[in-house]
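After this line comes subunit A, so read on.
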Amino acid sequence: MIPLSWYLIFSTALFCVGLFGVLARKNAIGILMGVELMLNAVNLNLLAFWSYLYAAQMNGLVFVAIVFITASAEVAVGLALIISVYRCRRIVVADEMTELRG
Partner candidate 1 sequence: MLNDWLYIGIFAGISIFLPAAAITIAGILGPRKPDLLKNSIYECGIETVGTTWVQFKAQYYVYTLVFLIFDVETILLYPWAVAYHQMLLFGVIEGVIFILILLGGLLYTWRKGALEWV
Partner candidate 2 sequence: MNFLYDPVGFLAEWLRGLLSTWGIPDVWITFMLFLVGAGLLATGAMVLVVFLIWGERKVIGRVQDRFGPNRVGPWGIFQTFADLLKIFTKEYITPTGVDIVSYNLAPILAVASVLMVWAVIPFSITFYGTDFNAAVLYIMAVGSIGEVGVVMAGWGSNNKYAMLAAFRAVAQLISYEVPMVLSLVLPVMFAGSMSLVGIVQSQPVWNIFLAPLGAIVFLISSIAEVGRAPFDLTESESELVAGFNIEYSGLKFGMFYVADFLHAFTISLLFATFFLGGWQGPGAAQFPFLGFVYYVLKTGCVYFLTVLMRAALPRFRIDQMMDLNWKFLTPLSLVLVMLSALVYKILPKNMVFLQVIVMVVLNVLVYVVADWLLNYYEKRNPRPAVVNELRPMARFPYAVAQSSSVSKKAREG
């Protein structure tokens, strides 16, 4: 059988890959993709803990469902922001979005 540690190490790796994407990508949509990878890693972690240790309770499942919903809300609003900025300024590169710089 698969030990819990495999799932944990895998989701850590996926989280770190996503983190690299968030930190290193220039394109704002690329950054959002990195966030999606991180959220997936978190979800996998939650579901693994639920499945191995706490399957009698429903907390884990509800948490996973809420993470799904939050992720989709985040993507919807985030992409809408990017498109809105793109429409005004014609840029999608996060480094160049400097309107609010003091």
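Regarding candidate selection, all candidates are chains of the complex that A comes from, given by their letters.
We take it that a contact is a pair of C-beta atoms (placed from the backbone, for glycine too) under 8 Å apart; a residue touches a chain by one contact, two chains touch by 3 or more; residues count from 1.
Computed from a predicted model, the values in this text were never measured in an experiment.
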item	value
Selected neighbour of subunit A [touch, this complex] from 1 or 2	1
Complex interface listing, subunit A residues touching candidate 1	65, 68-69, 72-73, 75-76, 79-80, 83, 87
